[in-house]
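See structure below.
As you look at this complex, bear in mind that one protein chain is not there, while each of the others sits in place.
Moving on, here comes chain A:
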């Protein structure tokens, strides 16, 4: 049944790709708005980057809307998200996640409100990286299952700092991008299983990273890594990673496909599968 969703996302992407962009306020280069992460922030797939979503430069507004589907062995995550960016300085984002426990039965839902601000630098220009900081407020829409497995709270705040740098003429004369994000979090499985747990209830500092290479201005390949805490004794929580291909046909559309390895989730090991995300930029 998820195959249909992927086909739908792909078709919607193609439909958007042929729409001529009519927006004047897109003062940054194509792909510098990146994609939308599962938590709604601008970035890759699972790691928020120091980049701000859309193509808004100084004095400009931009917005994005996105749909993401992650389909691993025993679970499926659906995310709808939107963002608003002003001045290449402030990014506001909202996301609703629905996590389908296909094998176990039932579902989890979470809402995320995020704000990110560029503190310093520019992704492209200068020798130093662009540095941004962000906060995400995450709230479970249902807490029965997280509570039953030992989660302490149904809401939580994540704090993160990201540094990103692009090299226009990197190795192989290709444009490369690297991003490192440090996140302070109490979230279990990024909050889908609540916040804090019987094993640990304190904030942990986690490292997340991404690196990508642009084959040309429209196609990029790369990988991401996301470290996660292990707060619940009922099941081991592991880091996530993904290997992605991103396509930016125009400044209006970004399409990302990835292989995702989400490790063990709720006692079910080796959750691997396909990640697909479609983003429209206005």
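We take it that a residue touches a chain if its C-beta (ideal position, glycine included) is under 8 Å from a C-beta of that chain, and two chains touch if they have at least 3 such contacts; residues count from 1.
Basically, contacts and distances are computed from a predicted model.
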Name of the absent chain as recorded in UniProt (options "ABC transporter ATP-binding protein", "Group 1 truncated hemoglobin", "2-oxoisovalerate dehydrogenase subunit alpha" or "Transport permease protein"): "Group 1 truncated hemoglobin"
Of the residues listed, A:103, A:207 or A:264, which one is in contact with the missing chain? A:207
Just one of A:168, A:205 or A:270 touches the chain that is missing; which is it? A:168
Contact with the hidden chain (one of A:178, A:221 or A:274): A:178
Chain A residues touching the chain left out here are 24, 27-29, 57-60, 88, 122, 124-126, 165, 167-176, 178-180, 207, 209-211, 215-217, 223-225, 239, 241
